[in-house]
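Left out: one protein chain. Kept in place: all the others.
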Amino acid sequence: MKRAAWSLLVLIALAALAAPWLAPNPPNRRFDDLLYAPPTPVHIFSDGLHAPFINPLRLVNRLERRFEADAATQVSLRWFNGTLVTADPDADAPLLFLGADGYGRDIFSRLLYGAQATLAVSLLSALLTTILGACVGGLAAYVGGWLDGVLSRVSEFVLVLPAIYVALVLRAVLPLVLPPSTVFVLLIGIFTLLGWPIVARGVRAIVLVEREREYVIAAHAAGASDGRILLRHLLPASAGFLQTQASLLVPAFMLAEATLSYVGLGFPNTIPTWGTMLQDASNVALLGDAPWSLAPAAAIFVVVLGVNLLAQSHGRAPVQLEP
Amino acid sequence: MTPSRSRLPGILVMGVLFVGALVWWRGCDPAPSSSLAGEPSTPANEPRERGGQAIASLRAEPQTFNRLASSDQTTETLAMLMQGRLVRINRSTFELEPWLAERWESNDDGRTHTLHLRQGVTWSDGAPFTSEDVLFSLRAAYDPNVKSPVASSLMIGGQPIAATAPDASTVVLTYPSPSGPGIRLLDMLPILPKHKLESALSSGRFAQAWGSSTAPGEIVGTGPFLLREYQPGQRLVFDRNPRYWRKAANGDALPYLDRLVLEVVPDQNAELLRLQSGATDLTNSELRSDDYIPVRRAEAQGKLTMVELGVSPDADAFWFCLKPEKKARDPRFAFVAKREFRQAISHAVDREAFAQTVFLGEAVPIWGPITSGNRLWFSPNVPRYPFDVARARQLLESIGLQDRNGNGVVEDQVGTEARFTVITQQGIGYYERGTTVLREQAAAVGIALDVVPLEFSAMVARLLACDYDAIYMRPLTTDLDPAGNLDYWLSSGSAHLWNMRQKAPATDWERRIDSLMHEQSAVLGLQRRREIFTEVQNVLAENVPVLYFASPRLYYAHSRRLRGVVPSILRPPVLWNADSFSISSPR
Partner (left out) sequence: MARLLARRLLFAGVLIALTSSSALFLARLAPGDMTSQLGPFASPVDIENTRTRFNLDRSPISQWGLWVSRAMRLDFGESFLYNRPVAPLVVRAAGNTALLGVVSLLLATLAGLSLGVFTGARSGTLPMLVRSVSLVCVSLPPLVTSLALVFLAARTGWLPAGGMVSSTASDQTWSVWMLDVLRHLPLPVLALALPMAATFERLQSQSMADAVHQPFVLAAIARGVPATRALLRHAWPSSLRPICGVYGLAIGALLSGSFIVEFVTAWPGLGRLTFEALRARDVYLVAACAASGAAFLALGTMTGDLLLAAADPRVRQESVG
């Protein structure tokens, strides 16, 4: 299972990196007459087998979002022409694998490009949060006493703080236009600093018990330093929890990124992310008509699935207790 | 120990089921019908049934029940349900209707108006309505302790209206100077009961009286409904006022409804879902163009009636901060302050495409703040700037802006780029689409715009401090009469978007507009007022400190069983006429 999980994640990462080549259309190209257009079906039959082609989608009624495929015209696909596949650029008929969003932008291409920002921010933040939380939680539980008290109270304070105000204040003191790299670092910083208490509490609970175990006492007796005990013995005991918690943090951060962009602390409009794409699609009255706009939710699910499978495969396989 | 089997098949099954469910769900929905026209409202001579309950949804709760203490939109709507006024401006025809004042005479110079109050009107607790209540309400509106937001709308040239009551059913109003709107101003004044609020006024606590935690029985009015219960966060329940004075044209006692419930539903999506499912009969706001399809479908299924309200009197505006005190040191101000720059942007925007993309085609192009929805004051001959990229570039060159280094952005002689940040309010689809289109079309002539959506309060803070380059938002008009919008037109006004609260007009054309607007609000005679105002619009269009692009057509929907709905392009769209509502089959 480990291999399947790894391959899935590596595939997604490669797709994200190769987005400029895989995406049929630029992520910010708007097709004014194709707002909320459905996915373009690719045909291979036309009087027998034919090279793949699409029929252009014509707008019938803009307000009612009705489109008609122009069966008479056939637009051929171009392969390996700058991108893997795209529709003939001369014809006014883009290849929309997953349809278009409310601005007429290709959802599939935005998904690929969006993977870059979304995955980078959420995976990195989850990793850093887990590391920071594990260290703080493990330290608090191991040392105990006043340090434990202080760290626990600090973690509670961080959790209750109205994070949205922190975000607003940051927005006010930072310049209005932030380069994407700054936004990237900022987001990871905010997530890590606000997310570590969740991890810390779980780790603390585990280490509190583990430190009473015989092997820890034995290690002490053998002269091992505190740091070594913590790192080599106690923290690995919480590995299972850490992996599960990290995999829970990934979708949370993907969605939190969308919330922060609501406050103005997100990537500029020209850089798509899965969270903001979902927010755009949250007009649920349309879900019945345009289910393809939920593609970002499916993408998030696939990534979370991969991370979960990966996390699980590191744990031990469930024991079958019946003979 | 059995080796774990592959988990992929199970997940694939789930995925297929999920996708299959979505596809099936989609297939179940009938295709929307193709016509656009909505049904007209109830024919006037249809017999009406008495009784029943209507449920409306509100997006926000009221701050207070005291209309004189707050200009909050919900408070205003509730005042229309519970209180009366001397005269009413019909929000559909914009005619002046007698209300608590049955008839009136004005003398020739338009400064003295004698109003004869309707006989036999009582407050909902039985006390008689007299001219004392009118004098009291005016006094409360002007009282300095109350600091009522209504006061400034009732002042002529900064002076209050004097009122006397020769007898219990006559009020004589003396205006300090001639006023164009005249009696129409009285539509803004809610008449409040002296016998309930006199003590609050004299003890200086009037502004806190009738707050949102007041016991419902304390709130007495001459309106069609009485507040029965307020459950904070949930709903307001109104009962019929048995002592309501008004009768329908055929003599029926109004209101027809026994009960009106206003549910608090903050989320617009949920509000629409409730309307579609029949949980509510009407909403208190117009539809978004995105909601057109599901409402259309519900109409085809016979659940809803859709009405076109008309062209919105508001439009999205785009302007640069032109305050010299703040911007003089900014090198870009040298060319932004020139009107050719703004005219160039106006030429660069294809308003038809704008209407198509931002409002899905349901909008009309406009070039000024007065839209065709404001029938009385709209001037179709205001100078326009047709879509002409070449002309835009020409205008930019005429003030020294050219793309000298080939990067696509124009610069002036010293190399200052025409690059600006545009702030807008986060989370509103029209703003996001509008700024996207604007950015692309400005880029085509070499002006770079970076759009930064901000949270509402942060945006307002920057707006008030002129701490922005450019801003894109929709300022709401409350009054269609320009004399009620002096804050926007006058250079000293608090709503003079591009340069608020000037001590003296910063430019010649603003001085000209100031004097024209003063003239317009003092002159009697609609024809002359319109002529002057057309000239004001022309001056504004020539100097184009604010740019307007398109104004949306507004639609509204309500349940089929609701009758007597008279829609309006002003807010509230239908609750202004709630006394005429009836249910076609009462529960």
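Here the chain labels run A and B in written order, and each chain numbers its own residues starting at 1.
What we mean here is this: contacts are C-beta pairs under 8 Å (C-beta built on N, C-alpha and C of every residue); 3 or more make two chains touch, one makes a residue touch a chain.
All values derive from a computational prediction rather than experimental measurement.
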Left-out chain, listing which of the shown chains it touches: A, B
Which of A:L260, A:L294 or A:L310 contacts the chain that the document leaves out: A:L294
Options B:R184, B:R235 or B:R529, residue touching the unrepresented chain: B:R235
Residue of B:P98, B:G361 or B:P475 in touch with the missing chain, whole complex considered: B:P475
Given A:L124, A:A224 or A:L305, the one touching the chain that is not displayed: A:L305
Sites on subunit B contacted by the missing partner chain, in the whole complex: 2, 4-5, 7, 10-11, 13-14, 18, 53, 55, 61, 63-64, 70-71, 147, 149, 152, 211-213, 229, 231-235, 237, 261, 263-267, 269-270, 273-274, 276-277, 279, 455-464, 475-476, 487-488, 494-495, 500-501
Sites on subunit A contacted by the missing partner chain, in the whole complex: 141, 144, 148-149, 152-153, 156-157, 159-162, 164-166, 168-169, 171-172, 197-198, 201-206, 208-209, 212, 238, 240-241, 243-245, 247-248, 251, 255, 258, 275, 278-279, 282, 284-285, 287, 294, 297, 300-301, 303-305, 308, 311-312, 315-322
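As a convention for this text, only the chains that are shown with their structure count from here on.
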Rounded Å distance between subunit A and subunit B, as computed from the means of their C-alpha atoms: 40
In the complex, subunit B residues that touch subunit A: 1-4, 6-8, 11, 22-23, 25-26, 28-29, 31-32, 34, 36, 269, 272-273, 276, 289-294, 296, 353, 356-357, 360-362, 421, 423, 426-427, 429, 432-433, 436, 440, 450-455, 458
Interfacial residue positions of subunit A with respect to subunit B in the complex: 1, 4, 30, 32, 35, 61-66, 102-104, 168, 171-172, 176-177, 262-264, 268-269, 282-286, 288-289, 291, 294, 305, 309, 317-320
